[in-house]
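Would you mind keeping the following structure in view while I ask a few things?
Only a single protein chain was left out; the remaining protein chains are all shown in position.
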Amino acid sequence: MSGGQLPRWVDLGLIPFLNLSAAFLVSGLVVILIGENPLDAVKVLLWGSLGYAEGFGFTLFYATNFIFTGLAVAVAFHAGLFNIGGEGQAYVGGLGVAFACLALDQYVPWYVTLPFAILGSAAMGAAWAFIPAWLQAKRGSHVVITTIMFNYISFSFMVYLLGNVLKKPGSMQNETRTFEDGGRLPFLNDVFPSFGFGYAPVNLSLFVALAACVAVWFLIWRTKLGYEIRSFGANATAAVYAGISPVRIIVVTMLISGGLAGMMAINEIMGSQHRLLIDFVTGYGFVGIAVALMGRAHPVGIILAAVLFGMLYQGGAELSFEMPNITRDMIIVIQGLVILFAGALEHMFRPAIVRFFTPSQALAAKEA
Amino acid sequence: MFRLSSSACAAIFVAALSATAACADPAIVYSVGGKFDGSFNESAFAGVKRYMEETGENVREFELERDAQSLQALRNFASRGNAPVIAIGFNQANALKQAAEAFPNSDFAIVDMVVDQPNVRSYVFKEHEGAYIGGLLAAMASESGTVGFVGGMDIPIIQRFLCGYKQGALSADPDIKVLFNMTGDTPAAFANPVRGGELATAQIKRGADVVLQAAGGTGLGVLQAAADAGVLGIGTDSNQNGLHKGKVLTSIRKRVDNAVFDSFNSAREGSFSPGIQVLGLAEGGMDWVLDENNRPLISDEMKTAADAAVAGISDGTIKVHDVISDGVCPY
């Protein structure tokens, strides 16, 4: 039990803010240690990620990936499941996008291809989550273990497929042919030229991601299935008492989770790279865990956390570009600190804040 | 139109916080492996170092954290007037193409991929030719009749290396048995010396007494395992003969350092030209190393055979199969 209810603005605003501040404070110390000015570093980071349209476009592009993987983790969280397989599910989800694009791109415009790409990516991602889900539901094999193992299997599977089956002949790279216009989502820069997103790869899949947020919110808080998912996650014994089948909930939730992770591939494959290639997920699936934790598994929180991590990715790149002393490894350290404070140490400030805001309720809970 | 040569300095569009970058320095964008990958990027870095030492000039560097950053980095350098801008690794080809289109007056270069733009110089290497020599020497040095190959990741460039290696080995001994393993399925496969050592040991236990590594940082473990087991290793990319003296048969070098140095230096001298540079044995882009560390291992007969093969490949009398051309390795 979390010990009383906090006001929403504290739970969703103040605590993440304190965690972030702590992360940046520690990061600032590290920056000082390597002899750079932390204020300048923050300036570069903010400018690079938010200060001009193209940089912001990159931030949004990364954020799109994080929204998908964050939602995937969050949906599973609500059922008390820890889906660490977003990485593999997104990777295999790329197959679904590629199949749709390769089949249709020469014949139809992108808006015809898109629904198939969405269905394909979700179906492939879900399929990749199915076996771990089934093993958990029927055999009790923990999804944390099996989804991690399925990440590795997906790496081998995709390298095999792209190296031996789907590869463009004569290519130096494990990748499919490049899609024609029918398999490319328009860049936001082309749709809204006045925003000046420039070369930023942010594309229409951002709106797919936002739609997914609304859909997830609706699923979790407005549907019977969402109610069952939350019941099972909050108290599995009570869920069984209520006639909710654990097998069904585990499998269905993991399918939804895997499907959302798979949809990340729309942004990368159909939105930006325009070809299926190896290793395009590069950690977005794992960072999705931090995004979901920080966003408190709520779609609005996930959007905010995704933008934050997008800023770290984009601003971090600018930072290591502008201040060569701050290497890319330093940027990873800073990202790691954010994850540490926002995720693992989430409870560091919480008890004090709970005591500060809700002494009476904390007591009531104790007396009960 | 004013062409932005490398010696000129112009501020076309300078992002708000620039000013730190000195104009006209050449720039390099390493691939995700990072410049200390003990292999490919490091070889490029060696070229950068040599250029800086010999000319006293500065070079701007950037290491990609993920491929999505490539376009950004290339454009940033180009927009600040850095020239030429070299992209290391085939993953950057798409980004480089876009950057080259956006900055038609800047010079670019790419290693390991062809980008057909009027302001891009592309360097590609015939890895299979170097590998052929490696296979030839391995088969001749082998007493057991079995040689090994540990690759990084199952990608075309490594497959091409493997196929050339097999062809070279068979040319020396038609009955030779070639064992081969790939280390993994992610780029991490190029940075896993422990796994490399395990794979090499497994091959050695199955009878291999010469093992070639084509696995970047992973290869250090391969050479270590071979040295520990008292058999021979073959290095790649840079000269690794000295790593385990007397235990490394030779090194098949891919002269990325030369490519980097050449493009910087030609730009400095104002003679940078676009186009495709295909570097094989004949062009000095691939070579094998004979130095004091491995001289006792290479018999006269072996040296003669290797030199003959280099000559044959160079003049076209020996054709080394390029697996990428048809996707199939006949050996």
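Note that the chains take the letters A and B in the order they are written out, and that residue 1 is the start of every chain.
In this text, a contact is a pair of C-beta atoms (placed from the backbone, for glycine too) under 8 Å apart; a residue touches a chain by one contact, two chains touch by 3 or more.
Here is the rule we use: contacts and distances are computed from a predicted model.
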From the names "Phosphate transport system permease protein", "Galactose/methyl galactoside import ATP-binding protein MglA", "Electron transfer flavoprotein subunit beta" or "3-oxoacyl-ACP synthase", which one matches the UniProt record for the unseen chain? "Galactose/methyl galactoside import ATP-binding protein MglA"
Contact set of the excluded chain (shown chains only): A
Which is it among A:240, A:300 or A:352 that touches the chain not included here? A:240
Among A:87, A:228, A:279 or A:318, the residue in touch with the chain that has been omitted: A:228
Would you write out the residues of subunit A that touch the absent chain, in ascending order? 1-2, 4-5, 222-225, 227-228, 230-231, 234-235, 237-245, 358-368
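In this text, only the chains that are shown with their structure count from here on.
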Give every residue of subunit A touching subunit B within the complex, in rising order. 43-44, 47-48, 51-52, 58, 61-62, 152, 155-156, 158-160, 163, 167, 169-174, 199, 201, 272-273, 278-280, 282-283, 313, 316-317, 320-322, 324, 327-328, 331-332
Within the complex, subunit A is touched by subunit B residues 15-18, 20, 32, 34, 60-69, 71-73, 75-76, 90-91, 93-94, 98, 102, 112-113, 153-157, 159, 184-187, 324-327
